[in-house]
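Only one protein chain is missing from this complex, and each of the others stays in its spot.
Moving on, here comes chain A:
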Amino acid sequence: MEKSIENIWKEGFEAETKLSAPAIANFYDKKSKLITQKINKRTKKDNLSLLPVALIISAILVFMGEFFLAIYNAVLIVALFFANKKMLRDLNSINIQDNTYYYLLNYKKQVKKIIKSSTLIAGLGFPMVIIPAYWVFFQDTKVMIKLQEMDSILAMMLVAGLALFFSIVAISGYKLSNKMMYGNLLERLESTIEDMEELMKD
């Protein structure tokens, strides 16, 4: 008489000798690699997108006859691209070594450094692009003539105020876009590190 599935299961597993549990090791290795790979891939793509942006802005400015402004913007954006590229190279070169936990800690430290530098670049760079552009575009308008006629200290204070305003706008914009694009991945990176710390404590 043929066996029922219940008997095959019961007798099969009773006789089974290879039912030993796999070792619990390197829980987080794969997870960590997946997170960092995703961040690396996204940052690379993000940085590459600066090149078409530089090209489009320059083309528009050339079309409008603003050659000097076109070159100025292109140089600034391409410089930003190379600065980012260097920072991302440093991020990719972090040594995994034997310990995933220390690798993630180093990685997090480097990411924070990049965010800090990028915030500074956004805060300084945006006014550096906008104010000269504004100056060139509205050169002979009433507002600009009035500004030039103003007391020089007052005019400088006004420009500084505008620069500060654009700086705040740029930093807020950068922080928001950063949260939207990388927020989830950075949270996962953080929680993986926390999990590993808890695992080590337990």
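As a convention for this text, contacts are C-beta pairs under 8 Å (C-beta built on N, C-alpha and C of every residue); 3 or more make two chains touch, one makes a residue touch a chain; residues count from 1.
Methods note: contacts and distances are computed from a predicted model.
> Not counting the visible chains, the remaining one has a UniProt entry; which protein name from "Class F sortase", "Sigma-70 family RNA polymerase sigma factor", "Phosphate import ATP-binding protein PstB" or "Cytochrome c oxidase subunit I" does it give?
The chain we cannot see is recorded in UniProt as "Sigma-70 family RNA polymerase sigma factor".
> By the contact criterion defined above, which parts of chain A meet the unshown chain? Give residue numbers in ascending order.
2-6, 8-13, 15-19, 21-22, 24, 27, 30, 195, 199, 202
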